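In what follows, a single structure is set out as structure tokens and then discussed.
The complex is shown incomplete by one protein chain, all other protein chains being positioned as in the whole.
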Amino acid sequence: MAITLATLADAIARANAAMSSLTDVLNAADAKLGDGDTGTMLARLIGTFAAVDVKNAENLGAGFMALAKAGAASTGSSLGTLIITAMMTAGKATAGKAELPWTDLSGLLAAIRYAAMARGKAELGAKTIIDGLDALASGVEGKTDAASAAAAAEKAMDAVLAEFRNRPSAMGRARMFAEKSVGLDDPGMLALAEIVRSLAKTSQHGAKPVA
Amino acid sequence: MAITLATLADAIARANAAMSSLTDVLNAADAKLGDGDTGTMLARLIGTFAAVDVKNAENLGAGFMALAKAGAASTGSSLGTLIITAMMTAGKATAGKAELPWTDLSGLLAAIRYAAMARGKAELGAKTIIDGLDALASGVEGKTDAASAAAAAEKAMDAVLAEFRNRPSAMGRARMFAEKSVGLDDPGMLALAEIVRSLAKTSQHGAKPVA
Amino acid sequence: MKKLINDPANYVDEMLDGLCLAHPGLVRVGDDRRAIARSTKMRQGKVGVVSGGGSGHLPLFTGYVGRGLLDACAIGNVFEGPTINSCQDAIAAANGGAGVLCLFGNYGGDKMNFEMAGEFAAMDGVETRTVLGTDDIASAKPEESQKRRGVAGLIFAYKTAGALAEQGARLDEVATIAQKTVDRTRTIGVALSSCQIPGAASPNFTIADDEIEFGMGIHGEPGIWRHKIRPADELVDEMISLILAEKPEGASRVAVLVNSLGSTPFEELFILYRRAAQRLDAAGLTIVNPLIGPYVTSMEMGGASISLCFLDDETESLLAAPAECPFWKVG
Partner (left out) sequence: MKKLINDPANYVDEMLDGLCLAHPGLVRVGDDRRAIARSTKMRQGKVGVVSGGGSGHLPLFTGYVGRGLLDACAIGNVFEGPTINSCQDAIAAANGGAGVLCLFGNYGGDKMNFEMAGEFAAMDGVETRTVLGTDDIASAKPEESQKRRGVAGLIFAYKTAGALAEQGARLDEVATIAQKTVDRTRTIGVALSSCQIPGAASPNFTIADDEIEFGMGIHGEPGIWRHKIRPADELVDEMISLILAEKPEGASRVAVLVNSLGSTPFEELFILYRRAAQRLDAAGLTIVNPLIGPYVTSMEMGGASISLCFLDDETESLLAAPAECPFWKVG
């Protein structure tokens, strides 16, 4: 089993559907110490992704690159730019390939995590989406199919949110209020967790597995 | 008996003393529909007059002119400018004269009233200080000494305030709110009345008659 | 209302000191230094152009002293007319032996004081002429346009009169172009929030959080209506319609000023200008020289005004003539 353009298109469609209920949740999380736009931005960005004809891209790499390109026109937010960085990294890693084995997902997520760190000039442990990506990469290591990857991903995200909840933010807008951020989820990390959760749910209950 | 430089200096000193209690009263009257500065302006102007060495002027005309000149540096308000106009008119009318018979006061006030009308482009009946000056000129007609002029002046001012109180303002800032001005005294007319009252009181009670 | 000031009693003098320190082309003159003049010597034979009014309206009045604009300006306390002496000082500073035009807004106290100053000047052999800004169409009906208040549109008359004086025209010619410019200029404003005189206990007027007043004057004088706030385009449409109802016969080109009363930011002015330009275009009028910004303010008052000067060849070329003051530079 492998990740194909169909997997990608399907994941985007599911994430896009999930945003209708996630937008307010994520805005509220960002409003506590940031500017309250994480949900709106993400909904706009994923909506843009959903409008891209990914299925008919030449190959997986071209599909990711098309997403990066479309996203670049739709967001000026930090998180949005990190996600576009992720798409470009994935596009380069899968350039010319029709599919990516599930076993390579962990490596790809690690590459994305490094690219995002470079883009955001951020360290691990600063309580951002980067720590989420790191946990995700470790979590899916060795998983060979969609269902097991999804279950592991969900578990990893729950754990990393819990791990960081009571630590201060050192990056993004919330860093201005480091002490106040203790006890709160980082909006970017929370966004990643919620998206993973929405993909995992459908995948586990089997209705239309992501694979 | 006649009006001399001593009369003038004395009147200014008394008006100046009266301003300490009048400032707030007149500001309050102006605040109702105007910009609430009639008292402050008048206190500043009369204070400036009081600082002029009127007694030692060459003659009555020069004394009035010195007041006009000093006043021109201290006020930019409508009422202030009308008062300076009055001083210039009095200065011209008494140019070179050492004194003015009390019987000529009515004529001088009438000349001042005309000059103020020309300056303010105002008509009689518009409920301004001009109606007050008109009443004053008529009131002191034929009076031959300080005491009788003072009594007549006070009576005239009471009457003209009462006459105009329930009429609308057609000039000055209050004209914007003509209907609302019904029932209120015009601040300029009230100022004239209060000054006259303060001069008359001392004059009638004889402590130091204005003559 | 919070302000970045010291003792309110020193507000005007400290402001004038700062203005002249920052702009060495300006100097304070007169006994109480309440007139601003150009720091260069008045050119002999040139007609002087002076203005004056209360403080609190920067760039108006003192900010328009400069080449091709005003030669001097009398300035009073906040929202108070200048003293007679300050008016005299301004006239004296602008006297180049060819007479002085007194060009200021139609307000009672200012009129009286400049008139008296003019009489004093006459005694010194200086001829003066007076032209009053009367551009605020909200303040009186067209039949009584001479009773209207002078507001932001006054600066167009500064520009044409200043340019003609610079070219060496005679006093009556300079007065005539100023009057013509005033006659061809219309302004209407909308106020959103009040301002407060330094040291005063309360704002100059009050207005509800969701209301605006259409046609309000620059000191908070009453306007035409007060209603709930509406979309900017609707307001502009109403403003432009009122102004165009008084378009002079044959005018096809207009100078436009979209002016902030103080706290209304540039962003909103450009949104207003966008619609105004659309409407003027639809009315077949060509815009020249648009000015967008805080040109005539009331300290921190919220709101904006639109002024149109309906041009003819003469006013258009004088508006385009070189000029330079701290707040307006042409050519």
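A few remarks follow.
For reference, chains read A, B and C in written order, and residue numbers begin at 1 within each chain.
By our rule, a contact is a pair of C-beta atoms (placed from the backbone, for glycine too) under 8 Å apart; a residue touches a chain by one contact, two chains touch by 3 or more.
Every value quoted in this text rests on a predicted model; they were computed, and no experiment measured them.
Counted over the whole complex, the shown chains touched by the missing one are A, C.
Screening C:Pro142, C:Gly199 or C:Pro231 for touch with the missing chain picks out C:Pro231. Interface note: of C:Gly56, C:Gly96, C:Gly133 or C:Gly150, the residue touching the hidden chain in the full complex is C:Gly56. Checked against the full complex, the one of C:Ala140, C:Ile224, C:Leu242 or C:Ala277 touching the unshown chain is C:Ala277. Against the chain not displayed here, chain A makes contact via residues 35, 37, 71-78, 81-82, 84-85, 88, 119-121, 171-172, 176-177. As for the chain not pictured, it touches chain C at residues 2-7, 11, 14-19, 21-22, 55-56, 58-59, 63, 190, 192-193, 209-210, 212, 229, 231-233, 235, 262-274, 277, 290, 292, 294, 297, 299-300, 302-304, 329.
Criterion: only the chains that are shown with their structure count from here on.
In this assembly, the C-alpha centroid of chain A lies 83 Å from the C-alpha centroid of chain B. Centre-to-centre, using mean CA coordinates, chain B is 34 Å away from chain C. If you average the CA atoms of chain A and of chain C, the two centres end up 58 Å from each other.
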